[in-house]
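Here's a structure for you.
One chain of protein is taken out of this complex; the other chains stay put.
Going in written order, the chains are labelled A, B and C, and every chain counts its residues from 1.
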Amino acid sequence: MANLKSVQEGIVNSQIWKSVFRVGIPNTNRKRVLAVLGSLILHLHPVKVRRSGVRMSYTWCMGGTSFFLFLVETVTGLLLMFYYRPTIEYAFTDILDLREQAPFGIMREMHRWGAHAMVIAVWLHMFRVFMTGSYKPPREFNWNIGVILLVLTLLLSFTGYLLPWDQLAIWAITVGSNMARATPGAGNEGPMSGLIKLGDIRLIHAGDDARFALIGGRSIGPSTLLRFYVLHCMVIPLAAGFLMAIHFWRVRKDGGISGPL
Amino acid sequence: MKPQEPIPHNYSMAKLNLIFAVSALGLLFVTGGIVLYDYVRGWKWFQWEFIRIQQERLQQDLRAAQQGENRTRMAQLDKQIKQQELTIAAHRQQYVLAQRDLDQWEGQHYAADEDYRFAKANLDAKRYELEMAVLQKRRDRAQTRKEYIDLSNHVDDLQLRLQAVTRDRDAVQARVNAWLKKIKDAEDTRKQLTASIDLVKKQLAAVSTNGQFFILNAPMLDFISPTFKIDQVVLPDLFVNVNYMEVPRVDRCQTCHRAIDQPGFESKKEAARLSAELQQKLDTYQIPQNKRAATEQRIAQLKRIQDAPQEILNPWRTHPKLDLFVGSASAHPLLEYGCTSCHHGMDRATEFGRAGHVPPNAKMERRWSGFWNVAKRQWGYEENPFDETPMYPRQYYEAGCVKCHANQVQIKGGAQITRAEATVELIGCYACHKIANWRFTGLRKPGPDLTGIAEKTTPEWAIRWISEPHDFRSTTRMPSFFYQRNMVGPAVPAAERAQNIKYQDAEIRAIVEYLFSKSKHRVWPAPGPGDAARGKQLVNTIGCLGCHVDTETVKGATTGEMRLARRTDFPLERNYGFNLTGVGTKTNAAWIYNWVRNPKAYYPEAPMPSLRLSDQEAADVTAYLVTLQKPQFMQKPIRPVDPEAVRELAKGYLVNTRTDRDAEAKLKTMPMHEQLVYLGQRSIEKYGCYSCHNIDGFEGLKPIGTDLTIEGSKALHLFDFGFVHDYKAEDGVHEHVLHTVPSWIYNKLRSPRIYDDLRTKAYNDKLKMPNFHLTPEEARLVTTVVLGLTKDQIGADKIAATDPQTRAAQEGLKLVSQHNCRACHIVDGYGRAIASLISDTNFLPPDLTPEGARAQSPFLFNFLKDPTVMKIRPWVSVRMPTFQFTDAEANTLVGMFAAEGKAHEFDNAVYSMPPASNVAVGREVFNMLRCAQCHATTPVNPEAPPVPKTASTQSLAPNLTLARVRLRHDWIPDWIRRPNEMIPGTRMPANFPRDPATGGFISPLANAIDSPQFAKSKAALMPYFKSEADLKRTMADPVALTEYLRDYIWSIGITQIRAAAPNQAPAVIAPPSMPKQLPAMKTGRAEQGGGVTAGR
Amino acid sequence: MTFLKDFINTLSAASTSFLLLTSVFAFVVFFNLLEGKIRSKVGAIFIAFGTLFVVVGFAVRPLLYLGIAYFVILFMLSNLGGRLWDKRVGLRLLIGALAAFGLSMLDPNFFLIAAKPDNVPIGAMIFLLGIFTWIALRKAYLNDRQLAAGGIPWEKTESDEKLFTWPDLVYTEMLCMILLTIVMIVWSIALRAPLEEAANPTSSPNPAKAPWYFLGLQEMLVYFDPWLAGVVLPTLIIVGLMAIPYIDTNPKGNGYYSFRERKWEIGVFLYGFLVLWSFLIITGTFLRGPNWNFFGPFEYWDPNKLVPLVNVDLSEIIWVKLLGMPLPKLWILRESFGILLVLAYLSLPPLLAAKPFRRFYLKMGGPRYYVGSFLFLFMMALPIKMVLRWLFNLKYIVHIQEIFFNI
Partner (left out) sequence: MAEEITPFQVAPKTPLAGSAAADIRDQGEITRRSFPLVLTTAWVALAAALGGLASILGRFMFPNVLFEPVQKFKAGFLNDYTVGAVDERWKEKYGIWLVRNEKVMYALIAVCTHLGCTPNWLESQNKFKCPCHGSGYYRTGVNFEGPAPRPLERAKIFLDPADGQIVVDKSVQFHQERGEWTNPDSFIKT
């Protein structure tokens, strides 16, 4: 016990430690305040929180879970990018190699299951927020951000679904993307779009409709793979990150982690 | 620091701390979990096991080597070394002096060398300077040039000096070496003696499992230089299809199949085969002198493998035939061809289940599918219904050859696949199933022409024949279409069965009706009186039996009693023509007579050649064949056709294009005969008879069967397995249907209608593929071919037989197999089915393996077109038939022989008259070797030379005057030297035996020339040689002798034979065809053939 | 055992439409449970429903089974009454459910589907949804009691208590992260991410399913054309979700669990989220097999199973079946009935606003009322269409091929 203590003292009093954790051990209220204020990450939080905000049984911790899973996905995703090339000649074989020979190919499992978990977590988060009526004034706007984030989560998962480039992937995306074909007025099989004509030339056809914009071709192909890759790795994550920032910010501004107002 | 302020918490901190501790530990634990999960892989176990095996084997080898080592010799050498050291010590003085000398000279040499190199460097620099000066027209360029020249002179001096110094240095060196030499030699010999042992020890060290081994293979560290590692071969020009494009294969099979490319891990069986083969090669001097020792070692190793306590199992085995596959010196080195390009299976996979292994039989499937269990050798087999390239099961390995060797008739070393393709060609799969590759295109329709069927046989016979051809001839290639398993089998409900029988009766009758109503009716002249006995004699002797079988019963292999013959009871080639039994019942004398005289007259594409029978001979043969009766076949009852059935079937077809009412109306207008003809036509379409037979009215229709061109790439889920799992085949074998593609195909062939079992289908929807009654062996062969027909992409340089030489050969070989030359001849080392019928090899048709090298192309061409131009061996009764080859065909064949026989090596021939002296010498040698004993040398008429009169058939030999027009100039001496090696078992004696020591030839005259019996000859020869020594030298030289012989033979040869007669046109005898009547077919009731009888 | 399986198979076939039909009613039951006055009302209703189903059921076996199942469920509920929200009872229910699931796993066919790596999370989701719904309603129930007793919800009682973020919040957060990481790793080790053979545009697997979270949409596609099910409705779902805060003007129940104060919001939301979204996903995942045929949880997914698809349009029913005349050539005429019907459906809100829903109208004000009710109508369009398909094989109400405009 004694030496253990001295070790601990040695660490805590060392200059390195102090340089990193300026406050030292937050054992006084002042320090507790500083600990939160002084840290970029922690100061997402207010210094003090409502008790219900700490209660698992109240918050279900689903918002936090969603965010953490997002981080997990980011890390594992980054790692996978080292072994994955989004071209029709490599995509499948690279995934195959993640299973067959790549060291810690298990990252792929983490990434996939993490994605599933994230979708569920986000739904439950929404569910909870609704059940506690936390969308009511002044939180309407943040609820909307939340809804958009939910959509983005689904899109992230959807775009990622294609990348393994196996049967599961392309057919899931084929089925999924075929709906765009029927967009009213914008899909070549959508209602009304047949009426949009220049002389007798149809302006909306398989080569320029909503689905085409989505998959970059008349059918799933190389360009689809690339598009989905870019969306999956850059566009949507950035958008989601940006909105998350707003979301968290608003949580604080609209009265902190939800609870009765 | 002041004590901290207590504050309230939501949860008890103590609890949280506890949770924290537990979860942190948990995290640590699962982190370890990941590492383990990632580290533990199936293939590592295989590698571990292989290391164990290696150690075991090397220990064996070590023991063997140590036994071989020579102790006393070692001791000797050690003594020698010691002794020499002593002598050096004794004369220390000189030795040291010499050494010092050397050191000093070394010093000087170094200096000189340095000077030279530096000077040269300067010179180069100066040269550049000079060039620049010249280029820039500097004023001082003259000066520079002078400097340059001086410098270069200086350099030359230095070089000279350096050379001088080097010389002296070497001299001294030599002096020193003189001392050390003995020691060095001794040590060297010592090294040589222990070499083999050291080698084994080195290998043992390489596979030892010591601490270092474990560190290098530790988890997380195994990236530094692990011994457990995934081996892969990247094959840039052998592609695997990922549907959107072709990507290079990456084979990782070696990861588990460690020993695949290193000898020493063969199975005992393979080891036995291999050592026998090598031994045989050794004995026949096919192995060059410098490799014999190595070969002997190898054989010893193989022996050790056979004596080893336990067998080596897969996946640790060496690949069989390393000289042909996988071995880096072989035709298919691992680095270029990998594994999956031939074997199929998932490249890249590193787990048994995912690699696409396919069980060869039910037993293996049961074993494999068990969860991973090393003891039981269960590797966790998974079936992937979508994998388009599962591995070929064991019995179909050679399917892998097809994709690269598709444009070859014969694949060297691929006996199986060659035979398999021949079988496919014989049975005629290609007729109904399009197979779009060179091997199976441009082939003749397998069945005979039916446009003249009425001239050949009767409707009654035809009906019975179509009903069940195998009742008439058990070996026939005509498959059974009717009354098959899915029509009358036990699984079919009784009521439906009765109905089916009615329908089938109707269809058969209808087909016959159609054929006969469309048939030509030429009247063939009847034969004169013939002698059946002579006919029989002819059939047995002139070679008919090469292509035709004349029996239907054979002795059972296991049980001695006679049983019905199957195709596989005879050589492939003898099934080429129809089985002669019952031919008398089938057809009539007139037809036979004209057919044997000139088959092409009956229809031009007739496969049967003309044997140039005289009218009398033809009459005799006919007389004999007519006696081959099968009355009981004609006794088989013919059920009367049920008009209702005909109507229903006919209507069934009519309503496809008409409404029901119109169909009815149409039928009303058709009398029974018309209905039958109509139904017959439809039925012929339905069953695709026209695919194999020429039938009037079906010209140019697409073949009936599914295209098989890429059948081997069809994914499992595209095959309909119906509801069968196992069944009893018609030959009583109990077959299993595994859920694999090979198994599906195999069983489809064994019992084509099997997948209809327990199915409920409309009559016309039932499976139609006819039953060829294939034996398991035949089915296996055909399956092999089908599996080989894949859509795999291959780089151009991987496709075999593309060079013109081989193309020519293959084109020719295709003709060979189409015209069944192998019935009588050996081509490319196999064939001559007829041999089984002729006891005395002297009466066999020739072995054509060396034909290209042997015969001159012009002669060959002539002879092929018209065999009558020369009779080489008049005593042979088997006749070379006239095939009526076109010039193109004949040329192709000649080209083939030339290519196969490496004719170009013999073509540097001088066809002029040899000098008289050579001839004279040759004659003497000829006499000395007693060649005349067998070979006649008197000129004869090449078209009908007399049969030489000799004591025994042993000494029958061709007349040598026919050699010059026929044989290649340079081939003759070669042949005389080594007849047995060219044509094993030839009657030509080997006058020049091999010397067991050197493998060279020995001249029988080397010493014999001095013997008194040759005194005269010697005297006769002397004038032609400078000296006796010269003479004796010549007599001892096989090459010289044989060439003299050749010159002699050349000198006596005739120089002209007549040109081939033009193909005689088919003798056409065709008066206007007369109105036909088909008794008993009008009403569909059968007066003949016993009328109504109880059905089966 | 086999009978039970058969029972469930048959039941599941009917349960889709059943749930859609009656889940509204199910919420009334919840409501009554929450009110604590279960027996009286439920008794009457479930006898009514029960008998109805049994009577019809003798004609249609699935419905008969439904009747039976229905009796059982309601009987249990009415017995439980308020105790449904007792922790121990909840636990028992959970254990019961898990046990049932575990037992089902013994069935090879069930196992084949449920143990598919990609389906595992959905299986987990079923339980999560169940648990969290229960927790939420339990808390609501407790609070409602407080409120009924004139008290305040307990969240409010603590709202004065503020705790330091450090250590309370950050500590729990860290623990959550660690535990979550463990879960992810264990999950990843236990289940391999699926990988089938290389993508092949020429051979489509059977069934070809969208990612699991879109299977609700794919299920909708059975009943609506893509433009509705794939485009319009999803859009409306998003819009609807975003609209919630603006439509729901009820100031009560802000920041704490409560049912009593927001029956309708919660009722509608649960219906949308649990039934129309989650339940359809579960159906699409576990009960839709080859050719998108319906398979009970214990049935073998036989690709050769044939189901007659005899669907008719409203126009056909009216013109051909009822009026016995051919379909008019002119589509406007042909589809007039359908179009009228749709218009009628859409004009419900104003009609209802007049009398029965007047109070809503007044309370919410015009715009909110109309937006809300239209969204609601669109939501209800799905179950209605499903039931119509189920009972009358109705394919389209409006079927204007000429411009791909089908409803």
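Note that contacts are C-beta pairs under 8 Å (C-beta built on N, C-alpha and C of every residue); 3 or more make two chains touch, one makes a residue touch a chain.
Owing to the predicted nature of the structure, the values given are computational and were not obtained by experimental measurement.
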Option from B:N290, B:T559, B:T760 or B:S912 whose C-beta touches the chain left out: B:N290
Going by the contact rule already stated, which one of B:Q66, B:N153, B:Q262 or B:T441 would touch the omitted chain in the full complex? B:Q262
On chain A, where is the contact patch with the chain that was removed from view? 1, 4-5, 8-9, 25, 27, 51, 79, 82-83, 97, 101-104, 107
Which residues does chain B use to touch the chain missing from this display? 1, 3-4, 6-14, 16-18, 20-21, 24-25, 27-28, 31-32, 34-35, 124, 199, 202-203, 220, 223, 229-230, 232, 234, 250, 252, 262-264, 288, 290-291, 294, 327-329, 333, 335
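Here, only the chains that are shown with their structure count from here on.
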Using the average of all C-alpha atoms in each chain as its centre, how far is it in Å between chain A and chain C? 26
Would you mind pulling out the distance in Å between where the CA atoms of chain A average out and where those of chain B do? 60
Centroid spacing, where centroids are CA-atom means, of chain B and chain C in whole angstrom: 66
Give me the residues of chain A that touch two or more other chains. 29, 32, 51, 54, 88, 92, 96, 106, 167
Two or more other chains are touched by the chain C residues 161, 163-164, 167-168, 172, 181, 185, 188-189, 196-201, 205
If you look only at chain A, which of its residues touch chain B in the complex? 27-29, 32, 51, 54-55, 88-90, 92-93, 96-97, 100-101, 103-106, 167, 221-222
Help me check something: in the complex, which residues belonging to chain A touch chain C? 26, 29, 32-33, 35-36, 42, 45-54, 56-58, 60-61, 64-65, 68-69, 72, 88, 92, 95-96, 99, 106, 108-110, 112-114, 116-117, 119-120, 123-124, 126-128, 130-137, 139-140, 143-144, 147, 150-151, 154, 157-158, 161, 164-172, 174-176, 178-184, 187, 189-195, 219-220, 258-261
In the complex, go through chain B and note every residue touching chain C. 7-11, 13, 16, 19-20, 23-24, 26-27, 30-31, 33-34, 37, 241-244, 384, 386-388, 715
